[in-house]
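Remarks on the structure that follows.
So, chain A:
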Amino acid sequence: MTATATAPGVLQRLLVWWQAHGWPAWIFDAIWMVVMAAVVTAFVLVTVLFLIWLERKVSGDIQSRVGPNRVGGRFGPLQTAADALKLLMKEDIIPAGADRIVFVLAPFLVFVPTLMVFLVVPFSDRWLVKDLNLGLLFVVAVSALPVIGLVMGGWASNNKYAMLGAMRAAAQGMSYEIPLILAMVCVAVAAGSLKIGDIVSAQREGGWFILRFPLQLAFLLYLITSMAEVNRVPFDLPEAESELVAGYHTEYTGMRFAIFFVAEFAHLFFVAAFCTTLFLGAWSGPVLPPAIWFLIKTYAIILVIMWVRWTVPRLRIDQIMGFAWKLLVPAALVTVLLTGLVWTA
Partner candidate 1 sequence: MIDNLKAEIGEDIESAEQVGRELRLRVRPAALVACCRFCKERGYRYPADITAVDTGSEMRVVYRLVSLESGEHVVISVGVPRTGGSLPSVTGVFKGADWPEREVYDLFGVRFIGHPDLRRILLTDDWQGFPLLKTVPAQSK
Partner candidate 2 sequence: MTTPATKRESYLAEVLGGAWSIGKGLAVTLRNALLRPRVTEQYPAQRPKLPPAWRGKMVHKRGEDGRPRCTACMACQKACPTLAIVEIKGDEKKGRERRATAYVWDASRCLFCNQCVEACPFDAIKLGQEYSMVAESREGTRFELSELLEPAEEGEP
């Protein structure tokens, strides 16, 4: 499936007009994808601003506080915009002993892959930028990249806290990738395809995967490991404020810090959106438009992740690794086995 195949009617007519000139369809395709990518990027950035506001509101509610309530009205909707503006105007500091090139490059290496994965998120029945044949594999490959950026940032800062944070990020990122992939494998087995479109249609036909045994287990595994992937409490060791000050981004200021921060929330949005895609039937749902259904499910997942983040303490590094290797990996293997048995039976 290409972009054109999923395009709405207006686009179809545009394409007809395009081909009437004798121009090749693949150029149209390429232009269309660039436009879509820009739209998705803009959408994700706006979402991140909203998510940061939401996180502060949720934590405020949980902690008997009010949260942002001044900027832009009673509920402070423009608070994050104001914060972003503040960060933009901050002095940009590169530490004297830093490895400048790596230091500058690191935030982008974290930021770009977290945006790239949105290419395969089906926001609605019509809005899937590129339904790759190996969609799931693409996600696995690309979402593993940010860890490299974290390690680079931590290393280049020439700061011991940042270094420790980077080492933790690497160890944790690698370990949790495995149960995460295994949880996705269960979905691939169930859907019989790595293609996102097939996974969605498999759920439309046979019911959401979360309702079908044993994918509930895979769902839980995905949720837990994705919390670790986005470095949130109880898995926030790479940042671990009370231990490492700010972990790998200790030395980052202003806009460079903001990019790390935005990437983190974009990643959070992605894991929730992808969770919806894999287990909650993506955009399917009655009455309301598909895109709305997709967002409702995604935000439900995000709220759960936030709720957990504001409740539990942090684990220690060896406990985190133990949790991944002694509990999640075996559990994931068992789930894969069960899924295989159920689906071949």
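Rule of thumb we're sticking to: contacts are C-beta pairs under 8 Å (C-beta built on N, C-alpha and C of every residue); 3 or more make two chains touch, one makes a residue touch a chain; residues count from 1.
The candidates came about this way: all candidates are chains of the complex that A comes from, given by their letters.
Quick caveat: nothing in here was measured; it's all calculated off a predicted structure.
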For chain A, as assembled in this complex, the candidate in touch from 1 or 2: 2
Residues on chain A engaged by candidate 2 in the complex (per definition of touch): 58, 60-66, 69, 307-308, 310-312, 327
